[in-house]
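Missing here: one protein chain of the complex. Every other protein chain is in place.
Here the chain labels run A, B and C in written order, and each chain numbers its own residues starting at 1.
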Amino acid sequence: MIKFASLLLIIIGLYGILSTRNVIKILVGINVMEIGINVFIIAMGFVNDGAAPILSVDNPVNVLKFVDPVAQALVLTSIVIGLGITALGLVFARKIHKKYGTYDLSETGGES
Amino acid sequence: MKKIFAGLLAVAFGIVLLIGISLNTGLFGYNDSLPEDGAASHYISKDVNGKTDEVVFGETTGAETGSANMVTSVIANYRSFDTLGEVTVLFLAALGVSLLAGTMDKGRKRSGSGFILRTSARILFPLMLVTGIYIFTHGHLTPGGGFPGGSMIASSFLLLYLADESFRANVKGFKVAEGLAGTLYVAIGIVGLLAAGYFLVNFLPTGTVGNLLSAGIIPVVYVIIGLKVGSEITGIVADMFNEEVKA
Amino acid sequence: MNWFDILEAGISVFLVVFALTAVISRKLLTSIIFLSALSMTAVAGFALLSAPDVAVTEAVIGSGLVTFIFVASIRNLRKAGDGL
Partner (left out) sequence: MMINPVLLIAIPLGLAFIAVVFKKLQGWILAIGVAANAFLVFFVEKGETAIGGFKLPFAISLVLDDFSFIGVILVNVLTLAAVAVAFRKTEKYVPVILAGLAGLNGMVLTGDMFNLFVFMEITAISAYILSSEGRKPEQSFNYLVIGSIGSVLYLLGLILIYGQTGTLNMSLMAEKSALIGQAAMVLPLVLIFAGIAVEAKLLPMSGWVRGVLGNSNALTGVMFASVYSSAALMVFGRVFSQVLIPGTTAGVIIIVIALLTFAAGQVSAFRSKSLRQVLLYSSIAQSGLAAALFATGFVFPAVLVIINNAAGKMIMFSTAGNLEEKYGTDDYVGLGGAFVRNMPAGVAFTIAALSLTGLPLVFGFYAKLNVLAAYLNQGTFFVPAVVLAGTIIEGAYFIRILIKLWAPGKEGEWADADQSVGEKKIFNPAGTVVVILVTLLIILSGFLPDSVGKLVAPGGGLLGDEGPSISLTMEKGGDQ
């Protein structure tokens, strides 16, 4: 179910990006897509009734079925990349706001 | 009009996506076990280099990676190169923000921060700082690691920032810390290259799985990442916050 | 229908509802708030799928810092008087 929901998130995020001219709304759309793909990766890496991949005092030995640690490593990297891209996008948004007085892309003369 | 066009395009993309994935791995349900000789199962049983004896928490010594938290072992040992690349992405983002958001505005008037915010900030700041440091020093034992730990430190500075009138993140100090942490990370890689012939190799002993100093260079790498991510995000926050007030 | 399936269904519904609201809402502040709510639901999803590392990171970065920098950019809108 979560796998299907995360795919819907990616589609909704794409719709969010394409349907608006407001810079901040586009960035929200990008973040929705990022969250969608991150949840999808974890859902792909999940194993039915698998345990969190951490050895600890109560499950010291690799006997249980563990969830895929590689998928989680990929998502950790992807989340922080998403933060970096969003921060940069917001700075561009600010410069657009300073130059054109609005967050709306339609007044910026489009393809110059 | 634009919305309808966007809607159609998104729906078309969605249909292609869902059909393609149903052909590929199916839309519902999860797999029952990891691909048998895939990378994941080797990372879990820590037998990539052929040492196949059982890894027991608290007893095994000298395992490939001493980290009990397998995700940390993947991030800081098996695929440490990804994390180095990852830290560079954040480094560039912080650099871009400071380049494009312009310089700090000296005389900025700020909306006064309420009494409640100031006192709660003083109480919360040390707590968040300590939690952040705890998280990234115990990255190889408990969930969480360099990234959340570093961000928590940044959030604690953010809180202080919001609350305190005169406090101004000494951005230059953070930039220097960020640069040094980055250089240190690359230096560890090069030392590994010179010492044992592989870039970013784990040249410290891995000790017994489970106790604090048990994972070779993982704690060192995670402390560096924690400091670097913390200073970078504080830099982003400081630039964002100042610029915003001046705009 | 054991507890896992119920939780899973609930999180899936919330994910889609929050995402739709974040994308469709007219006011910027509303869409940012629902983005933050979406991020928190994702944290719950990660916890359910036994990925604690990712849940901690997404909580601190996703709902914490991303929401902050969005709100920081929106705040100067109110000063500049642009329609929210």
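Basically, contacts are C-beta pairs under 8 Å (C-beta built on N, C-alpha and C of every residue); 3 or more make two chains touch, one makes a residue touch a chain.
All values reported here derive from a predicted model rather than from experimental measurement.
The undisplayed chain touches these shown chains across the complete complex, A, B. Considering the full assembly, B:A40 is the residue among B:A40, B:I135 or B:I225 that touches the omitted chain. On the side of subunit A, the interface with the absent chain consists of residues 10, 13-14, 17, 23, 26, 30, 33-34, 36-37, 40-41, 44, 70-71, 74, 77-78, 81, 84-85, 88-89, 92-93, 95-96, 99-100, 105, 108, 111-112, using the contact rule stated above. Residues 16-17, 19-21, 23-25, 31, 34-40, 42-43, 48-50, 64, 77-82, 84-86, 88-89, 91-93, 95-96, 99-100, 175-176, 178-180, 182-183, 186-187, 189-190, 192-193, 196-202 are the ones on subunit B that touch the missing chain.
Here is the rule we go by: only the chains that are shown with their structure count from here on.
The chain pair A-C and the chain pair B-C differ in C-beta contact count, and the higher one is A-C. Chain geometry summary: the mean Cα position of subunit A and that of subunit B are 15 Å apart. Spacing of subunit A relative to subunit C, judged by their CA centroids, is 10 angstrom. Under the contact definition stated at the top, the residues of subunit B that touch 2 or more other chains are 69, 71, 143, 145, 147, 233, 236, 240, 244, 247.
Residue positions of subunit A touching 2 or more other chains: 1, 4, 8, 12, 15, 19, 43, 45-46, 52, 54, 71-72, 76, 79-80, 83, 87, 90, 94, 97. On subunit C, the positions that touch subunit A within their shared complex are 4-5, 8-9, 11-13, 15-16, 19-20, 22-23, 28, 31-32, 35, 38-39, 42, 45-46, 48-54, 57-58, 61-62, 65-66, 69-70, 72-74, 76-77, 80, 82. If you check the complex, the residues on subunit B that touch subunit A are 2-3, 5-7, 9-11, 13-14, 17-18, 21, 25, 27-34, 39-40, 43-45, 54-59, 68-71, 73-75, 79, 82-83, 85-86, 89-90, 92-94, 96-97, 100-101, 141-143, 145, 147, 209-210, 229, 233, 236, 240, 243-244, 247. Considering their complex, residues 1, 3-4, 7-8, 10-12, 14-15, 18-21, 43-48, 52-57, 59-62, 65-66, 68-73, 76-77, 79-81, 83-85, 87-88, 90-92, 94-95, 97-98 of subunit A touch subunit B.
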